[in-house]
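The complex appears here minus one protein chain, its other protein chains still in place.
For clarity, chains are labelled A and B in written order, and residue numbers in each chain start from 1.
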Amino acid sequence: MQPIIEVVISGLLVGGLYALIAMGLSLQYGVARVLNVAHGEFIMLGGMTTWALYMAFHINPLLSLVVCGPAAFALGYALHRTVYTRVLASSASPGAFESNSLLASFGLLFIIQNLALIAWGADTRAYSYLAVPVDVAGVLFGANRLLTLGSALVIGVAFYIFLARTRIGKAIRAAAQDPTTAALMGVNINSVLALCFGLGAALAAIAGMLISICYPVTAVMGIHYTVIAMIVVVLGGLGSIPGSFIGGFVLGLIESIVSYFEPALTLAANYLIFALLLLVKPTGIMGR
Amino acid sequence: MRTGRVSWVGLRTPVLWLVLLVAMGTLSLYASAYTVIMVANILLYVILTMSWVLFSAPTGYISLATAAFFGVGIYTAAILGEQLPLPLVILTAGLASFCLAALVGALTLRLKGVYFAFFTFGLVELIKHLLLWYEVNVTGVRGRFVVFADNVTIYYVILGILVILLLTSYLIRRSRIGLALQSIGEGEDAAAHIGINVSAVKTIVFALSAVFVGAAGAAMATRWTYVDPYMAFDYLYSFTAVAMAVFGGLGRFEGPILGAVVFAFLRELLITRFPYVYMLVMGSVLVVTILYLPQGLVQLAQMSPWRRSRGNREPA
Partner (left out) sequence: MSLLEVEGVTKHFGGLAAVSGVDLRVDEGEVVGLIGPNGAGKTTLFNLLSGALKPNSGAVRFRGEDITGLKPHQICRKGLARTFQSVKVFGGMSVSQNVLVGVVFGDRSRMSAKQTGEEVARLLEFVGLSAVGGVPAKDLTLANQKRVEVARALASKPELLLIDELMAGLNPTEVAQAMDLVAAIGERGTTVLIIEHVMKAIMGICGRIIVFHHGEKIAEGTPQEIATSRTVIEVYLGE
């Protein structure tokens, strides 16, 4: 019984993180139609900044969230307004925009990653926060990991309510479904797209902050998480934000099961799922 | 990003290529050892770039897997270098890359481009992880030692691969397959409805493009005495191929070659002293190119007075 609890709760812990990063990417691709391969770099920025603030000023990581989240949002918003809006204007078709924005994101990946490398070097960084064991149904988990899961759930649900209930949330969903009509209905499309991109970046940075509480971080950690986010987004269904949320937990659980037997093969297992998805149901769990 | 048709610049072009070929072919006779190494590096980047262009430019399917095929080539050389003579190692590396690419293509090219982009992006990471696991659990040793080959040999192998690649590229562009590729890029639905087996064409050309990358990887591996998964599977190779091609300009045959030469040269200058700066510059150049010079360097050339009009010229 104990191994099962351990695997399940571990899976949920990891799944919560995956859900957050996938939702961020889903916002950027599903609404703003940007294949943002630099997504993981925002995660990295969130994690590294939190570490830096903790080491320099002993700032509580959760308080860092107040800094990192809005800062990442601002950065994402600005990037969209400057880079992607211009790419959109100069792309002859949606297909061309997807290609061009992918390439631009690839460029941004290298810019951000190397700025981080110049600032912080390539070493692995870690700090200890709330690393006290907590007993859950007979199994010990770090309080920090439980905090991560709790935060991920809270943020996920809050975000869902935001999308479902608020005016802006509805504008986002409208823009995701049919940008042209939404624009005709008075939705300021460029603002909404930039908003989504910024929100996606913010979610990434927050996830990065949560990651830094439990795991070591480095300036080159971004790509690994980008790959995971991509798999979860496909698993959940391209363009479905609830799908990404659920998919994150599904992948987290699967990864936890694999990790129990062979921890180093988790990415391979994820990719196997990716391949199977593409073969059988590319539209994913909630694909439209 | 769509290509235009191949354009001749009069008779100057074939003569130019011939002169270049002779100059490159006799390099070891008149250049210093350092120059040979440097030129080999530059030619390598032209290979990476033009291989990427072969498939991704006409079809618009952005492949981010160049680094994966390069790594496969490196590791093939590391594993087989002692058992087989160099030519066979190179061929095997090309074949291994071909098979990997064919598999990836068959899986993803039936679907929309975003799946292809996602899958190829993560491929590098995946193979790196698999190899690491294998080395930790099966062989017990991190990394491998590679059989050494001298710089002149490596140079000529690289030159040979490049010449074959450029010839293949050029012939494909002028052939039925090139027309099919272009049609796929212009309108895949229409292309399918007019009798083109789009999935097959895409997969075959993609797999073909990987051969050159794998072969080049095997050739370059012999220069390093030791390789490990981190060295062999580096995203930078995927990135440079793409950045150089876009920077040079995809509209003309010579565009990516120009971009590759400029950047590879820049790399030689910066890589040892300022590696992060070099990558930062490249990333910035890519973004600036997409924003302000979407047709790349050759767009500047097109604005000059000796540009000819495209007119009614059609491929044979």
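Please note the rule applied: a residue touches a chain if its C-beta (ideal position, glycine included) is under 8 Å from a C-beta of that chain, and two chains touch if they have at least 3 such contacts.
All values reported here derive from a predicted model rather than from experimental measurement.
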Displayed chains contacted by the hidden chain, counting the whole assembly: B
Sole contact to the chain not displayed, among B:L88, B:V136 or B:I194: B:I194
Sole contact to the chain not displayed, among B:S97, B:T120, B:S183 or B:T289: B:S183
Contact footprint on chain B, counting only the chain that is left out: 2, 4, 176, 179-180, 182-183, 186-187, 189-198, 311-312, 314-316
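Note that in this section only the chains that are shown with their structure count from here on.
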Contact set on chain B toward chain A in their complex: 1, 60, 62, 64, 107-108, 111, 113-115, 117-119, 121-122, 125-126, 129-130, 132-133, 136-137, 235, 239, 242-243, 246, 276-277, 279-280, 282-287, 290-291, 294
Complex contacts: residues of chain A adjacent to chain B: 29, 35, 37, 83, 86-87, 90, 95-96, 98-100, 102-104, 106-111, 113-115, 117-118, 223-224, 226-227, 230-231, 233-234, 238, 262, 264-265, 267-268, 271, 274-275, 278-279, 282
